[in-house]
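One protein chain is absent from this view; the other protein chains keep their places.
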Amino acid sequence: MVRVGIVGSTGYTGMELVRILSRHPEVDLAVLTSESYVGRPYVDVYPALQGGVDLHCEALDVAQMARRCDVVFTALPHTKAMECVPEFLDRGCRVVDLSADFRLRQKEVFEAWYAPHTAPELLSQAAYGLPELHRDEIRDAPLVANPGCYPTGALLAAAPLLAEGWIDPDTLIVNSASGVTGAGRSLSLGSLFCEVNEGFRAYKVAEHRHTPEMEQEISRLCGRSVRITFVPHLLPVSRGILTTLYATLVHEVNEEEMLRLYRRYYSGEPFVRILPGGVTPNIREVRGTNLCDIGLRPDPRTNRVIVLSAIDNLVKGASGQAVQNMNLLFGLPETLGLETPPLFI
Amino acid sequence: MVRVGIVGSTGYTGMELVRILSRHPEVDLAVLTSESYVGRPYVDVYPALQGGVDLHCEALDVAQMARRCDVVFTALPHTKAMECVPEFLDRGCRVVDLSADFRLRQKEVFEAWYAPHTAPELLSQAAYGLPELHRDEIRDAPLVANPGCYPTGALLAAAPLLAEGWIDPDTLIVNSASGVTGAGRSLSLGSLFCEVNEGFRAYKVAEHRHTPEMEQEISRLCGRSVRITFVPHLLPVSRGILTTLYATLVHEVNEEEMLRLYRRYYSGEPFVRILPGGVTPNIREVRGTNLCDIGLRPDPRTNRVIVLSAIDNLVKGASGQAVQNMNLLFGLPETLGLETPPLFI
Amino acid sequence: MVRVGIVGSTGYTGMELVRILSRHPEVDLAVLTSESYVGRPYVDVYPALQGGVDLHCEALDVAQMARRCDVVFTALPHTKAMECVPEFLDRGCRVVDLSADFRLRQKEVFEAWYAPHTAPELLSQAAYGLPELHRDEIRDAPLVANPGCYPTGALLAAAPLLAEGWIDPDTLIVNSASGVTGAGRSLSLGSLFCEVNEGFRAYKVAEHRHTPEMEQEISRLCGRSVRITFVPHLLPVSRGILTTLYATLVHEVNEEEMLRLYRRYYSGEPFVRILPGGVTPNIREVRGTNLCDIGLRPDPRTNRVIVLSAIDNLVKGASGQAVQNMNLLFGLPETLGLETPPLFI
Partner (left out) sequence: MVRVGIVGSTGYTGMELVRILSRHPEVDLAVLTSESYVGRPYVDVYPALQGGVDLHCEALDVAQMARRCDVVFTALPHTKAMECVPEFLDRGCRVVDLSADFRLRQKEVFEAWYAPHTAPELLSQAAYGLPELHRDEIRDAPLVANPGCYPTGALLAAAPLLAEGWIDPDTLIVNSASGVTGAGRSLSLGSLFCEVNEGFRAYKVAEHRHTPEMEQEISRLCGRSVRITFVPHLLPVSRGILTTLYATLVHEVNEEEMLRLYRRYYSGEPFVRILPGGVTPNIREVRGTNLCDIGLRPDPRTNRVIVLSAIDNLVKGASGQAVQNMNLLFGLPETLGLETPPLFI
C-alpha cells in the first residue's frame, strides 16, 4: 500500500483527490492538511463524503508528514507549493505538485508570468506530468509537476498534429471554456451563483498564465519556439473544460487521414477517446472521469483544422491526472482508482 | 398605430415578438398565426403572458391577413417563408422575415447551403436588416431580411476592423456559443433538459449555414470575397450568444486606439455598448434586451486581436432586431418598445 | 416627479430598485448610497446598467439625503435600518424599508427572533406593505415596512381561505423554495456557484425569521393567534419563490368554488393572477415582474387543500413591491414602472 498525504486537502482539487484516493485499492490515505479546518473531521468540510473518509484535518508539519507518507500531493496556490516541496523531496517523499510552481522549465518564464521562484534548482528535476506525452520521464521523477487544466486539454488535442508537423504552429489559437470549479473554493464575487448562472464570458483574454505552459510544451513538440493565442471562458457549469483549437494546415488532409493519425498516436492510451467523424466531444460525457474525448474536423474551405477536446477539469485537468501520475511513480496499473464511468446525465 | 401580424407566432422567436410588441406603444397587434394551435387563445400556449395578450391563434390566410396588417413578421422555418412572403408584398404589406430565405443575395449561395429558392427575384429587393450597417437601405425596403443570430453578433464585432482595414479578413475565425432557445421549440432529443444541462459542445463545426451569411456581409465590408471559419457551440443557458472573434492585425494597434475606433464607429448607436478596456461582455448583461455589448483586446505577443460580443439571441439576434427594423420602416424612434433594462441577475 | 433615494443600493434588492426606478416615468432617481463603493459610478458595480444610470455611489448622510429626496428606500440588513429610519422620518421623508426592522408590530416578538429594537415607538406607525391586504393603511403611512419575500408569497396564497374561514389555521404548513438571490450578494461559501448548482436542500427548518411575520398577518386575518410550520428550501436558480401551502378544510369545498373565492378576493388586483383549475404556477412565469401567480387544488381524499403561489423574490418579494408601495404613497397608478412582461424563457 502506498501511504499518501495531501497538503491543502480542503480546496476543490484537494477534495477531488480525497474522493478518488478514498476508493483507490492500493492507497492508504494517511494525512490531510488544511489551513482553515485544523483538528476538524474532514467530513465536516465535505459531509457528502461521510462514510468514506475518517481522517481529521491537520496543520502542515513537513517533517512529520514525510515520515508518514511515501508520496505527497501538494494542492496549494502557486508560490505556496515551492515553500514546502524541497523539504518533502529532501526527506525522501515523492511529490506530485498540482500548483504551477514546477511546470515551467525556465525560471525567467515563471517569474515573468507568476512571481520570484525560491526553488529554481528543482525546475530541471520536475517531470511535466502529462503521461500521454512524458510517461517514461514521469516514472523516474522525484517530483511531478501536474499540468494545468487548460494545457491538459489543449496539448492532448494538439499533440498529434504538432508532432507530425501537419499544422503551422504559429497559427494555433486555443479557445477554451471551463466550469466554475476551475476558480477554486475561495470566496469571490465572481464565483457566486447569481453572478455566474445563465452567463458566459471570456476572462484574462490573451493573458492567462496557462499560456506559457502551453507554449513550452508546444515548442517541445515542434522543436522550436512558438507563441499562441489563448482565450479562456467561464461556463455556468461546475465541471468540465471544452477546448476548441484552430490551426492552419500545411498541406491538405482529409478527416479520415486525420482520425487515423489521432487513433495511432493515442493507441493504447486508456484515457484518450478519439470520437468518430462528425461527433463532437461534450464536457458532460467525461464528467467525473479521467478521460479526454477528442473530435476533429478539417475545414477545406479555409485550409484550417478544428480540434476539440473535453476533459473534467477536476479529474484529468487536476486530481485524476495526479493520481495517474502517482500510479506511474509506484509502478501500479495506470488506471487504478480511475475506472468509474462518467456521470454524464 | 401600426397594425402588425406575426406568421408563426408560437415558436420562440414568435413568442418573443409577441412579448415585445404587446407592450409597444405604437403597435396594434392584430393577427397571430400558428399551425399547431389554431383557434386557441395565445395565452394557452404561453400562460406567462396572461393579462398581456388576448388574441387567438389563427390559421394563415395571406389575403385576409394582408388586409388587417401594415407589416407582417414571418417567423417560419427556412423555405416556408418564401412561400408566403411574395404574396404579402404583392398585397402591399411590408415584411420583416426572420427566416434565412432572403438573407443571401445570391441564389446560388442560398441553394448551395439551403434548398432551391422559389422567389429568387426578391433577393435583390430585400434589405439585410442589420440597422447598424444598413440603416438607410432598410428604411425604404419592402422586405427586410432579419439577420441570423450568429451573424448579428459576429458582424457587429468585426465591422469596424473590417471597414477600417485593420485586420486581414482571411484570418478571421468566429467562435460562438449560443443558448438553447437558438434551437427553437421543436421536440428533439438534443434539446431535452437532461441532454443539455451541465454540458458544452460544438456542433456543425465549420459547416453551419450562418457561415455564408457572415461571409457575404464581411465581403461587402472588405470589398472582396472572403472566407471565414465559424464554429458554434451550445451553452446550457436559455438565452444569449457570446462571439469570440480572432484575426491577425495588418499593423500594430494598441487597445486604446482600437477602443477609439469602435466608439467612433458605433457613436450614436442606441443598442451597441463598447465596454472599457479590460472588461469583457457577458451574455447575462444583455439578457432580455436588444443590446450588443462589445469588448476587445489586442494580443501583441501574436499580432492578433480578439473581439468579443454578447447579444440575446432572441432579441438582438432575432425578434428585437426585427422590431428595430419595423421601427425604421415606419419612421418610429428606433428604440421604441425596446427600452427595458437587462434582467442580468 | 418624485425624488427618490436608495440607502444600500448595491446589494441585490438595491440593484433591483435601481433597475426598476431608472425606468419609472415619475421618478427622479436622486441619491444612491453604498458602504463599499463610495465615490464610484454605480455602473462600475453593475456594468449591465450602463446607459441607464449615471449616478455615483455616495456615503450615507441622512440630513443631506433627506433634503434631496421625497422618499427613501432602505435596503439594509436588519438592525441597520432602524438606525437611520427615525431621522429620515423626522426630516419629513417618507420611507419604504425593505429590512425586517418594522414588520413586526410587537417589540417582544421582534426581539425574540432578531435583536434588541432601538426604535420601538415606530412599530405602531409602520404599515405592513402588502397592498393587496393593507392598501388603505399604506397610502397614509409615513413608514412602510415592506414584507419579507416568503411572507409575501405565503400570505397572498393563504389570505382568501383565512379571511373566509374555510381552513383550520392551526393546520397551515408553508413549504417554500427560493432562488439564490434571496441570500443577497454577500460572500459566503453557501452562495458559491459550485455549492448550489445541481443541488436542493432545506435550511433553517422551522426556525426561519419569516415565521413570526407570517404568523402576525395570519393571526390578523383569523382574528386570533395562530402558529404555523414554515420550511424554506434553496433552489439552484437566481430568482423566484414557489410556496406550497397545505391546510385542512373546515368543510368540503370543490375546486370551482375555491377558484371563485380567489377570483373574487383578488378581483381588480393588477398583480395577482389566479390560474385556471389544473394549472400550477411556475416561478419562471413571473420572472422579472411584480406578479404573483396562484394555483390551487383541494384534495378530497384527505380533506386538505393545497395552494401554490409563485413570485419573483426580488420584485414582488422585495423591490417591485416596494415600488408598488411608493406608487401608493404618492398617489400614482399602482402599476407605474412595473408593467414589463415576464422574461419567462
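Some observations on this one:
Going in written order, the chains are labelled A, B and C, and every chain counts its residues from 1.
Rule of thumb we're sticking to: a residue touches a chain if its C-beta (ideal position, glycine included) is under 8 Å from a C-beta of that chain, and two chains touch if they have at least 3 such contacts.
What you see is a predicted model, and the numbers here were worked out from it, not measured in a lab.
Although it is not drawn here, the omitted chain touches the following shown chains in the complete assembly: A, B, C. Of the listed positions A:Arg19, A:Arg201 or A:Lys316, the one in contact with the omitted chain in the full complex is A:Arg19. Shown as candidates are C:His56, C:Lys80 or C:Arg304; the residue that touches the absent chain is C:Arg304.
The omitted chain makes contact with just one of the residues C:Pro86, C:Pro142, C:Gly184 or C:Pro236: C:Pro236.
Checked against the full complex, the one of C:Pro131, C:Pro281, C:Gly320 or C:Gly337 touching the unshown chain is C:Pro281.
Although one chain is not displayed, its contacts with subunit B can still be listed: residues 12, 180-181, 185, 187-189, 191-198, 236-238. Against the chain not displayed here, subunit C makes contact via residues 170, 173, 175, 177, 194-195, 197-203, 205-206, 227-229, 231, 233, 235-240, 242, 244, 246, 280-285, 287, 295, 297, 299, 301-302, 304, 306, 308, 310, 345. In the full complex, subunit A touches the omitted chain through residues 12, 15, 19, 22-23, 46-52, 181, 198, 238-239, 273, 275, 279, 282, 284-288, 314, 339-345.
Note that in this section only the chains that are shown with their structure count from here on.
Between the Cα centres of subunit A and subunit B there is a gap of 39 Å. If you average the CA atoms of subunit B and of subunit C, the two centres end up 37 Å from each other.
Across the assembly, subunit B contributes residues 198, 238-239, 282, 284-285, 287, 345 that each touch 2 or more other chains.
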